[in-house]
Structures are given as C-alpha cells and as structure tokens.
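Removed from the display is one protein chain of the complex; every other protein chain stays in position.
So that you can tell them apart, the chains are marked A and B in the order they are listed, and the count of residues begins at 1 in each.
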Amino acid sequence: MGQRDITKERYRDGKPVLRRFHQARWDEPIIFELSRAGQRGILVPELEEEIRARAGDVLADLPDGMRRKDPPALPELSQPQVVRHYARLSQENLGADLNVDIGQGTCTMKYSPKINDQLAANPKLLDLHPFQDEETVQGILEVMYEFEQILKEISGLDRFSLQPGAGSAAIYANVSIIRAYHEAGGESKQRDEIITTIFSHPSNAACAKTAGYRVITLYPDDDGYPDLDALKAAVSERTAGLLITNPEDTGIYNPKIAEFVDIVHGAGGLCSYDQANANGVLGITRAREADFDLCHFNLHKTFSTPHGCGGPAVGATGVKEELARFLPVPLVEYDGERYRLDYDLADSIGKVGSFHGVPAVVVKAYAWAMSLGADGLREVAGIAVLNNNYLLKKMLEIPGLSVPYAKGKRRIEQIRYSWEKLAEETGVHSEELGIRAADFGVHYWTSHHPFVVPEPCTLEPTESYSKDELDEYVAIIAHVAGEAYTDPEIVKSAPHNSTVHTIEHEPFDDPSQWAVTWRAFRRKVGGD
Amino acid sequence: MSEQRPPVYPYIPNSVPEVKEQMLREVGAESVEEFFEDIPDSLRLKGKMNLPEPLLSEQALKRHVEGILARNTTARENLNFLGAGCWQHHVPAVCDEVNRRGEFLTAYAGEPYDDHGRFQTLFEYASMMGELLNMDVVNVPVYDGLQAAATSLCMATRITGRRHALVSKAIGAEKLSKIRDYCRPSADIELVGFEAETGQLDLGELKGRLSSDTAALFLGNPSYLGTIEQAGGEIADIAHEQGALLIVDVDPISLGVLTPPADYGADIVCGDIQPLGMHMQFGGGQAGFIATRDDEEFVMEYPSRLFGIAPTRVEGEYGFGDVAYERTSFAVREEGREWVGTAAALWGITAGVYLALMGPQGMAEIGEGIMARARYAMLELDTIEGVKAPLFSTPHFKEFVVNFDGTGRSVAEINRALLAGGIFGGKDLTQEYPELGSSALYSVTEVHSRQDIDRLIEALREEVA
Partner (left out) sequence: MTEAAGRCPKLGLIVNPVAGLGGRVGLKGSDGEEIQKRALELGAVPGAQGRAAQALERVGSIVHTDIITWPVEMGEDVAKGCGLDPTVVGSIEPGRTSAEDTRHAAAGMLQAGVDLLLFAGGDGTARDICDAVGSEVPVLGIPAGVKIHSAAFATTPLAAGDLASLYLQGRVSALREAEVIDIDEEALRGGDITVRLFGYLKVPFRTSLIQSLKSASGPGEKAAMQAIAAAVVEVMEKGVPYIIGPGTTTREIMTGLGLGKTLVGVDVVEDGRIAATDANESQILSLIAGRRAVIVVTPIGGQGCIFGRGNQQISPEVIRRVGRENIIVVGTPDKLNTLAGRPLWVDTGDREVDGMLCGHYRVVTGYNEEAICRVSG
C-alpha cells in the first residue's frame, strides 16, 4: 500500500469528511452482576484493643428491633473491579470535555478550566467543616466575600447569597424573599399571584407554585417577545411579582424589559431577573439598569463551573439593598480586617440550603472571573454572541430548518430552531435527528415541555468552541438532516454508533414494569 | 516592537483577532457591537465593569487563590469533633478518582445514549441505596438532606391529602428552618418534644398531637442529637393508626448495623449521603435522598427524577430512562409538585462508588467501629469532673450531647480553649437547645484513633480543672 497523505483524505469534494465516530460500547453489566461473595473493595480502620475492651459490645445495647439482622445486599467487588467498572461507564458518557457540547442549549456548556477544579480540590478547602470557628476559615470566607463583590458589579445589585444549591433553588429563594417583603408590608394575603413567561425556565413557574402562588403565564406575541399587552392585562393588586428571563430561551432580547419592570412596580409587585442566559450579556447590560429588584445567576452556566452530571452547583441570588434583610443566613461580612458570618438577619427567610451552599463551586467561579477581568468577561459575551450568530447563519443553510420569531433581529446567547418544515416533508421528528446526531459524537436538546416552537432544537455555542468546531457541528447536523430526506430509516432507527441501541419506553410508564432499582427489577422481571 | 493587540484568551478560541474578523465577515457584521443593537441604550452599561485586574496567566491565578485558601486551617490539620449534619469520614481514593473524571464532571443532560454512563451509575447508586434502606424506589439526589426532609413532608401531604405535620424537636435548627420555609404553603408544622432523660421521642405527647388530620410524623434516627430511637415500630404503629405516614431521616453510614426504617414501618425515608465518600468541603459535599416503596401512589409524588432500567431493541442489551416522566399527581389540587433541576448528581455517583467499595462487610464493620469509638469517648468524657457524657441515657450512633453545666464554664469558653490547643470541640448547642444548658454536640467517627480521643480527654480535663 505504501504511505498515503491522510491529511488529504480528510476532505472529499472540498468538504471535510465527518468523523467515523463510535462511542465506547462496553455492554457493561449492572454492578450487582459483578459481585462475588467475600470480595472487599476497601478495608476500614481496625479498632484498637483498648477501645474494644472499654466500649464492650455496643450492638448488644441496641433493642432487638434496632439492630440490623440481615446485612445489606450490596455488591461485593475488589477494588480494581470497581475502578474498571466506573472507568468503563465514564467512557460511555459524553461530557463537555469530549464533545462539541453546543447542543445543550440553555445549559451554557462552556469549558470548565482544569486549574479551577484543582484549586477547589485543595485540602485547605476539602477538609473544612462548615461550623469551624470563623478564625480558622478566613481564607474561604474571603473567596466568598470577594466573589460576592464581583457579582454585585456584574449585576449592579447590592447583596448576594451563595447558599442556594442551583438555579431553581435560587428562584425559589427569590420567590420566598418576595413573599417576605409583602408580608412585611402587610399585603401578602392580597398579593397571591406571580407572573412569568412561557419561554422562561419552567422552574420559574414551578418554584412560584411551590411557594404557594397562583402562576400567570404570558404567551409570546407574534414576534416572539413576551406580550406587553398581556402583561398589562395580568397585573393587578394581586400581583406579588414578575419572574422573567432575558434573553429568553429563544435567544431573543426583549427590548421593552424596562417597561415590563415598570408596569409591575406600578402595580406594587417586585421583579426578579432569571439570569440563566447571562453569558451573552456580561458587561453589556445588567439587572440594575432595568431596575430589577432581585436576580440570580447559575454559577454552573455563566461562570464555568462543571455541571457534574447534574450538580453540585450554586444559584447565586442577588437583591437590592432594601431586600437584603430577607436573604438566607448566614451572609459573609467584612469589617476591613476580618471576615465574619452574619446570622443576625431578623427578617431572613431562613435557610434555603444547608450550611454555606457549595463553596468549592464558588472557588471555581471566582477563579474563572478573576482570570478574565472586566475586559475578559466582555469578550466572553461578545464572542458567545458572535458564535451564536455565526452558527445561526450556517444552520439556516440547512434545508428544512427555520428560526421562528423576530425576523432579522440578532440573537443573544442561544437560539431555538425549528425543524417543522423538515418534519412535514420527511416525517422525521426533531428528537429523532437529535438521537442520530449521537452517532457522530454530538447531541442536541429540543426544548422544555410543552413545545411551543414546533419540532424544536435549541443550540447554545457559548464562547468556548472554535470556529472549526462550530463548522464541524453544523456539518454533522446538516448531514443528519440530509439523511432525513434521503434515508429516513437510518435516522429513525438510530442510534447505531452509540453506547446502546433504541431503548424501549413502555416499561417506564407502566407501574407493573417500571424498576428504579435493581432489586425492584429482579422482583418484577426475575420473580425474585 | 509589538503593537497593542487585544489579548487572546485561552478559554475563548475565537478571540484570535483574525478568526474573529473572518467570522464577522461571514455574518455580515462590522463588529461584535452590532449584535447588541437591539438592547436600548438606556439599558446599556456605560463604560467598563469595575472589577479587579485579571490574573491572565495560570501561574498568577494559582498563586493568588492558593494564597487566600492558605489562610484556612482545616479539620485534618487539627483534631475535629464537629458534626451536626456534615461529618468527617474517610474518603476512599477511588471515590475522588471517579468524580474527578472529566467524562462525569463535565456532563450534564444528554440522552440515555450519549450519557449512558451517567444513567447507569445513578441507577446503580439508587439500587445500592435501595439495599441499604430495604426499599425499592430511591430518587436521583436532591440538593441536600434539608431538601430531602422538606420534600418528604410535602410528598406526605400530597399522598394523604392532609395538612397537619408533626416534626420531632430533635432535628436541629437548620433543618427545621428549611422545613418551616419550604413547607409553608402545604403543611402546618407542629413540634413534638423528646424525653429529657433519654432524648427519645415523647410518645405521650405524640399521641396527644396526632390526629386523623395528620399527614405525617417526621423524626431522625439517629436524631440530630445523636440518639438512636428505640421504639421505631411502636411509633410507626401510632402514626399508621391515624392514617398518618412515618418519615424517618437516617444517617446512611449507620445502616450497616442499624435496622433500616422501612423494616419498622417507615413509609418515606430520607437523609444526606455526605458520609458516603464526600469530603466536607466547608459544607459543600451534601446531597439528599428520598426513598419509598414501589407504590404508584408514592412514585407519582416524587418531584425528583427516577431512573429506570428497560431493554433496548437488541436482545440482552439494557438502557435507562425516566420513570413516570409525566407525574400524575394523585392530589388533583396540585399545590405544585415542586420542581426538578440541577442538584447533586455527582455526589450520587460517588456514594455508589463508596457503597460498592465497602460492600456489606465494610458497612457492618464501619458502623460498629464508629459506635465503639463514640462509646469509648463518652465513657472517658464522663470521667471528667463536671462533665456529663452522654447527656441522654440511651444508645447513640456517632454523635452525642456532652453537658458542661457541672464545670461552670460555657461551651464557647471551652471551645476557645480547645481551639488554642488545635482541637475543634463539638458544636455549641446553647442557643439551639437552651433547655439542655451548657451542651455541645460531639461527633466521633472512624477517623478518630484512641490517641485522638485521649488527647481530647486530656485537654478537657485540664481545661475544666
């Protein structure tokens, strides 16, 4: 055969050839199936003789009903087996480290710098107990305080709590603060409604409802903006507040946002800014300029902290000064010399999360912001939006794809596309395209339910991916979309090159079949 | 001579000016500014944000942050007896190995195809917890034990259709605060006290407060104060007689030796998995679990995700997905089935690794070892003049209340003195439980050697003399 120039083989007809991707497929059994009686994965420290002698038989003192009779049927593996099992499963997981993860629109899957992970793995943080004397934790308190100052500047608001455990928890905290505010004003009984929009994150509605409010949802007008007239019809003396995202999940920035805030203020309500999509507007516009009373940031989105398969995370909640008294305790204070934990907020809504939230996440977010500075953060927003509009241009070249709403307007941060035309012409649905994309090593997410935009596809490139990577992503989607027209079967029967094949969904909705644990599965299927 | 070029950022590939230009040209824009033209001028931030100068080089960043963190002094550098919801246990190296892998660390919400690993590891976590708890349904983790407790109570109100809920006083101020705030719209919380002697739930008071309007009784076992509730079965009967549910909050690391609450009648079991392989991290290693039996009525009330197993179209192959994705609440008057969002999944995966390493033998040994060390500490502490340990005459697991009334010293004073000697004394309970006088909550685990405990005894003996 001899030598061939493989760099030339990466192109055909002037276009790059798609990867011949195949995800690791280990067909790895469930861990219980690997168990063999007697194996140990780790040994626990031996009890010293003196302790054993002095303490006696501690279990004998337990009443019979409290002493465990049958040992838990946990799997018994040796250590290397455990490592091997989880290492294999990790290969069957496509984190942002591995794929061009722009398909998880609204999740802001940007690069999580490795240095930040290492900084947070410092024993000087790992081995701190949350109730240690303040004198002993001045370092971590400083990081938390300094990061709060950064958030204050980015948002323009006055005080932040880093306690909520993610975005939804922060939204819930904000709703709790709104409730506390109206209670203090003697109007909480009268004000029992919270307004939000259909394109805001569903947690806005869900959290407001959990807090006991009636939720009024605004649908978009013909251009895809939240309907201002609808808002006017929705406000009344029963309005407690407005929860809104801007730009919304469609990627469109609502230019009338200040009017929205004004109208709600006029009715006596407070306004909370869900900044889940803040990545595209860092340094450009802030909660303060639109006169928001509260806001929250997802540190695992805009601030680069890793998503961890779904947490841990932090939802930083910020407020104007007059609402600071309601924040969850403790807050971090600084008197010029020492940092202090302040539990003395008489009107605090109490605790939203345990201890001080997730300080490791704060360290990572702090480090990220400090590595960029004001200019860097501005560049983040600028490039994220450039990437977004570049992607838009390329995606619109794909037959069958369209972008609803706001024709001709620029998009911020992410875009919700629609495969409506393709679906009509080929009978292939957006979800099916997304699954076929997995055969090329990428993924995309459709939308929250319900699908207001038909056959949706939401992409968010962020600032972390190169032009070449964006091009590759588009090439894959274009290819898969093309297959919908020429070879729909291969799309509908996907995935083919992934970890497993099409999963049957019937068992998930049938109580007689569903199994959330291995033991339930063995019982229902194996007749154990 | 180098011209002033804008910096290129390592995390922002397209910040290279030539690439940026090329992309702008392709999009038909002059500058990035054009993309923001729909934002009204009045809403634009004028000028630059007032932030600290950036630390552009990784070296500068590392030096800066490590310098700040160096000002901490940790539990491991000292001798730590603090607990109260976050505990110092050994974290196996394999746990860190797994949760630091980028494949898991940077994944999020892919499908059960490209993210098969996440689904399988969390299904296995739930399965192993199921064995530990002797229950068939365990959720994907929520934020922490506080959330698990609050949500369990809300679930109980939805399942029974009742509002009244009884909560044991011995659950700690943080958890009670969370429950009070979170359950406000759906439940009326009433406290049930504990016996002064034993710390056990006051059964007489319980019977007095329980009625056919009660949705649930919530208690911890071990309690926040470290006591093991002896009459679990009886309590369950009392609750069930009135149609109320029993919710028990457990320490999962105790379940190698203690009876799982389901076995004595608990309907919902919740808690925090931090002891199973998470570093303390200043309180950032928490994750909550909720478990129930496999009744449709219960399953439908979980706000959390539940991962189930199912076959694929290939024989012998299995995949995963969301069970009962459309939760049909049996309480039609949905006071909101709460919400689902990013919480603490990575810790769930880690706890699975922990349980797999420990196995049944490891869990039994660690449980017994912890109890023995705690007992040793209690016995030794009790020999100190003026110190009573444990305050409650009842079996304990790893935590216990130590009373210093006889010494005439406050806990704050004692802890200050201990700190000077490099010891973190137990959590001061004086404000939280004034009825217990000058008391502190001490936590003793498998990380404490005999010398460690002896050192504490000596320091205290000296201090109160």
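Rule of thumb we're sticking to: a contact is a pair of C-beta atoms (placed from the backbone, for glycine too) under 8 Å apart; a residue touches a chain by one contact, two chains touch by 3 or more.
Since the model is a prediction, treat every value here as computed from it, not as a measurement.
Contact with the undisplayed chain is limited, among A:Arg20, A:Lys407 or A:His449, to A:His449.
If you put the hidden chain back, the residue from B:Pro92, B:Gly321 or B:Pro360 that touches it is B:Gly321.
The residue from A:Cys107, A:Leu162 or A:Ile244 that touches the chain not shown here is A:Cys107.
Contact with the undisplayed chain is limited, among A:Arg68, A:His129, A:Arg179 or A:Lys209, to A:Lys209.
Considering the full assembly, A:Pro220 is the residue among A:Pro130, A:Pro220, A:Gly400 or A:Gly441 that touches the omitted chain. Taking the whole complex into account, chain A touches the unshown chain at residues 106-107, 198, 201-203, 205-206, 209, 213-222, 224, 227, 229-234, 423-424, 426-427, 429, 431-432, 434-435, 445-446, 448-452, 454, 489, 492, 504-506, 508-509.
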